[in-house]
Structures are given as C-alpha cells and as structure tokens.
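Heads up, the thing below is written out as structure tokens.
Yeah, one chain of the complex is gone here, protein chain that is, but the others are all in their spots.
Chain lettering (A, B, C, D and E) follows the sequence in which the chains are written, and residue indices restart at 1 in each chain.
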Amino acid sequence: MRYAILLMGAPYSDQASHSALRFARALVARGHRLEAVFFYHDGVHNAARLAAPPQDEPHLVDAWAALANEHRVALQVCIAAALRRGLLDEREAARHGKDGVSVQAPFELTGLGQLVDLGTRCDRLVTFGP
Amino acid sequence: MRYAILLMGAPYSDQASHSALRFARALVARGHRLEAVFFYHDGVHNAARLAAPPQDEPHLVDAWAALANEHRVALQVCIAAALRRGLLDEREAARHGKDGVSVQAPFELTGLGQLVDLGTRCDRLVTFGP
Amino acid sequence: MQEHHDDSDLLVILRHGPHGSSWLREGLDAALVAAAFGRRVSLLFMGEGVTALLPGQQVGPLGQKGTAATLEMLEMYDIETLLVEEQGLSCLGLSSDDLMLEVACLSPMALARVLCGHRLVLTF
Amino acid sequence: MQEHHDDSDLLVILRHGPHGSSWLREGLDAALVAAAFGRRVSLLFMGEGVTALLPGQQVGPLGQKGTAATLEMLEMYDIETLLVEEQGLSCLGLSSDDLMLEVACLSPMALARVLCGHRLVLTF
Amino acid sequence: MLLHVVNRSPATSRVYQQALAGMSPDDRLLLIEDGVQGALPQLVRYYTGLEGRLFALKEDLESRGLLGRCDASVQVVDVDGFVELTEEAERTVSWY
Partner (left out) sequence: MLLHVVNRSPATSRVYQQALAGMSPDDRLLLIEDGVQGALPQLVRYYTGLEGRLFALKEDLESRGLLGRCDASVQVVDVDGFVELTEEAERTVSWY
C-alpha cells in the first residue's frame, strides 16, 4: 500500500517523532511504499539541520534524512509553520532578508496543498501528534 | 521587587510566550526590576533569530530583544535544551562543527545553574508553561 | 446536512479554542487550502474547539489576530458543513444559539457516523 | 522526613513519566544541577510522574536512554527526599512497594504543606 | 500564602486537580490562557471551596469572547492585577 505520515510533534520535546520514525521503518520493512512524511505544527522542528543532540541519543534529523535517501521518501515541511518557527531554506532566507539557513535537503519547504494531495493520493495517512 | 521569569513554551505554538511577555512588561511598568528571563524546554525557541512570522502577527523574538535592551533584562537560554532543538550561537556552532548560527545577542546560551541562581537571588520567580 | 457531509472528502476536527495555541489556526489553514484545491471540506468543532465559535472575540493583548475573521470567510471558500459536538457545547453550558455561525449539532451516535463518512480525517 | 524537607531550598515537581516527553528528563536535570550547586533539593512525583519510579524500565526502541539510570544516581547527588503523591499511585493501582526507590507517600493535606515549606518550587 | 496559576481548561485537562491538591486553605488560584474557561458558570464547580480566592485574567477572557460570561464568584483581574497577586503571594506555582 501507499502510505503517508503526518508528524506534528517536535523531536526531543515529545515522543511523536520517535513513534513516527519507528512506524515508518516498520511499514517499509513490511513492503509498503512510504510516499512522504509531512511535517506540520511543531513537527517542522524535525527538519532543524543545526540540531546537536547528545551523542548517546538518537539523532532524529539525520535519521529522517537516511530514511528519505534509502527509500525515496519525500520529506515535506509546511512552509507557513516553518517560517514562524525559524526554519528557513536558502530561498526563504533570501526572501526574508535573513543571513542564515536552518533547513536543507532532503527536507523541502512546501505548502499545505501537498498534505491534501497526499491524503487523497495515498491509501493510508497516519498522524502522529505531540 | 526583583523578578525572574521561567518560560517553557514555544512562541506561535502556544500562548505561554505571549503571556510571559505581557507579564514582563506589566511588572516593569509597576516599577519592579526584571533580572532575567530564563528559557527552558520549548521556551528556547523564543531565541530563534531566523523566525519570520507574518507581518501582521507579533514578532516575539524581536519583542524580547527590545525588552532586554530597554530594561537591562538578561535573556538566558538553557544550552542543553537549545542544542537538542537546533539553537546554537557562534561558539556552539563551531564546537559542534555546524556552519550556521540560530541564536544571537541579547540572547545568551547558559547553564541551568543560572536558573537555580535566579530562583535563589530574586524575590519572585514566575513560570509560564505551554 | 446529513447527505451533504456524507460524501465530503475531508473532515477537519478542531479541538482547541482561539488564542491558547496555534492548533485552531493551523487546522483552519489546512481546511482552507483543501477547499481552495477543490475538495469538499467539513469542519467538526469538538471539545474546547466549540469556543472558536463564540461571538465577540478580539485580538490578543499583543495584537494576535485570533481566528474569528477566518471563520467568517468560510462561506467564501464553500466550506458550509459546520458540525459541532453537542457534548462539547453542553459541557461549557452553551447552546448552538450562543454561536456566531449557523451549525449542525451532533449527538454522540451521529459523531461516530461522521468520522466514517469522510475519505480523510485530520485531527487538530 | 517531615523535618527534613521542611527546610529544603528547592522542590522539583515531576508530573510526567519517562519516554513520552522530555519533561521528566529536564526536571531531573534542573534538580541535579541545583544539588551540584549545593542546594538542598526535594523531588515530588505527582500524577503520571509516579511512573518514573517503576522498576524494569528500558531504553526506547530507537535507543532513547530514558531516566531510570539518572534516578539511581540521585543519592550520589545527596538528593534524598523523594516524595510521592499517594493519589498518583492509587490512581494507577500502584503502591510504594512497587517502586524502584524508597519514597515517602504524601496524603493530600501533606502535599499542600510541602509546597509551602520550600523556598522555590519548579513544576515540570 | 501562595499563588497558583492554571492555564488549561478543566473541560479537557485534569491539571486543575493537581493545582487543587497543592493548595493550602489560604492560597489563591489565578486562571489564565485557556484556563479562563474555568470561570464559566458551568465549569466553576470544579473550583468549589475557593470562593474569594479564585481569579481570572481579564485580557484572556476578553480575547476569547468570555468576559461577559463569567460566574459572579470569580474575581476578574487585568495583567496589572496579575503582577499584584504575585507581589502579595510568597511564591507562585504554575500548573500547565
């Protein structure tokens, strides 16, 4: 089946990101296709490229990137939710006159239309909230 | 009286930051001294210098900086909570090999010892949680 | 109303009031975008979410916009199915007459049926 | 125990269990730092926080450390006053015998007194 | 005397129970943010026994359209009154 995940919790603050990542790995292992993870609300913090967790804790940003690369999973970050929370890619940084970048590939800033599209296109959409 | 504020909620996600800022302004207006705001848990996101909220919404990061400059309020951000969440100043970025900076003055990364110190030294400590 | 929302594409469940968090705003944003993309959207106000529909809301003390103005635009987006959990209202001592928009009240039984009747359900 | 915590400097209230959020870890971190700075610290496990004291906890499925190891170090930091809300335990069908550390159970009346008896109270 | 601050509604959160458990007989309770819902006549019963010691923040009632709906037993204070309550109390304890 084709799956999508909607993740609305921040890493480290609550377990939603851990649960979503574990679920993502399990569904891929069962032979399903994970089209995309959509990050909304505080879930956008999963894309924070500057995150520097202690070395004895899982690095969730890196773990998402690894999953994306291994299984061609799109990592879509709601642009409106991200901008408010200080998460900008190069283009948005330029547009808002900020001299810094906090989001990079394979994460991509995108609109809520993508979430609607995923919900319609995929067989299953599973939400992980904080 | 000497006050300190402990803020543990992220801006935009919940009202804690708004409440804390409003309370901070009111206590200064009543003639009290606000020694510091300590940012912990998701409150560290108040220091996100790249935050780009819509122009018709209050810009909380800028509002804290203005308060700090006008009333000599220290803005102390828990370093451990900040690093996990992708908030680094220049020194921490260098130490962790990251080519980006997401926290700048007047916000300063500091240890939890400062919170303990504030709690002991000030007459009142008021917590705003998410 | 019943036949209307039964074949809607998307049900957005709003469980939070205005000002206290960004959940209501972000849920409404998802609903508006879906509607703009041509989906038929129903809104279900549940629990504290019913307070989103109280009249007389104002900007926050720092100038936060709130969501009342957005709710008034729903009709322009062809979002016409506004459902309210009866239990959410009565628990606050409110009735549908207290609300700023015309809504359909749902009994517990009807609520579960609504969840089944939509192709996609998002909870906020 | 009573005379002990009455003159402690800091009361840290822990209201969350392990793994579900960072609250427990961040509350414990604050307690450990305060103790390292020479403050007398009491911990109060309240509500879901009592589950922090259950034996047999393990790392999370992604290798998350949890907090059990930290709790076992409390004595080294001279944090000896461990208070548990009686109501929090009974609500989960637990008793103090089920816990991994020696604690003092607080009745509702005693709980309010504990809050008054500390120079500083932090809730997590 | 301590000031307790609650920012969640008793209609959806059990945090009010923790605040009540922590209160001594002369402590005060202030409702802020979503907590101001507790000032509605239908919900104020969760705070029975606090007559004269129960407050709600005006600005948060106002922005939610709740200012005219408060129970008469609740004392409405603005943010200046909030500061005053923290002055009068030895300590403030937040429940969220």
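As a convention for this text, a contact is a pair of C-beta atoms (placed from the backbone, for glycine too) under 8 Å apart; a residue touches a chain by one contact, two chains touch by 3 or more.
The structure displayed is predicted, hence computed values, not measured ones.
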Chains on display which the left-out chain touches in the complete complex: A, C, D, E
Touching the absent chain when the full complex is considered, from D:Asp9, D:Glu48 or D:Glu86: D:Glu48
Interface with the undisplayed chain - residues on subunit C: 15, 46-47, 85, 87, 108, 111-113, 115-116, 120-121, 123
Subunit E residues touching the omitted chain (full complex): 11-15
Residues of subunit D (touch criterion as defined above) contacting the omitted chain: 15-21, 47-48, 51, 54-61, 64, 66, 91-94
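As a convention for this text, only the chains that are shown with their structure count from here on.
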Per-chain CA centroid nearest to the all-protein CA mean: B
Most remote chain, CA-based centroid, reference being subunit B: C
Maximum centroid distance from subunit D, chain identifier (CA atoms): C
Chain-chain pair with the highest tally of contacting C-beta pairs: A-B
Approximate Å spacing (C-alpha centroids) for the pair subunit A, subunit E: 38
Whole-Å gap between the CA centroids of subunit C and subunit E: 27
Inter-chain centre distance, subunit C versus subunit D - centres from mean C-alpha coordinates, in Å: 40
Interface hub residues of subunit B, defined as touching at least two other chains: 12-15, 22, 41, 57, 125, 127, 129
Subunit D, residues touching no fewer than two other chains: 22, 120, 123
Which pairs of chains touch, using the document's own definition: A-B, A-C, A-D, B-C, B-D, B-E, C-E, D-E
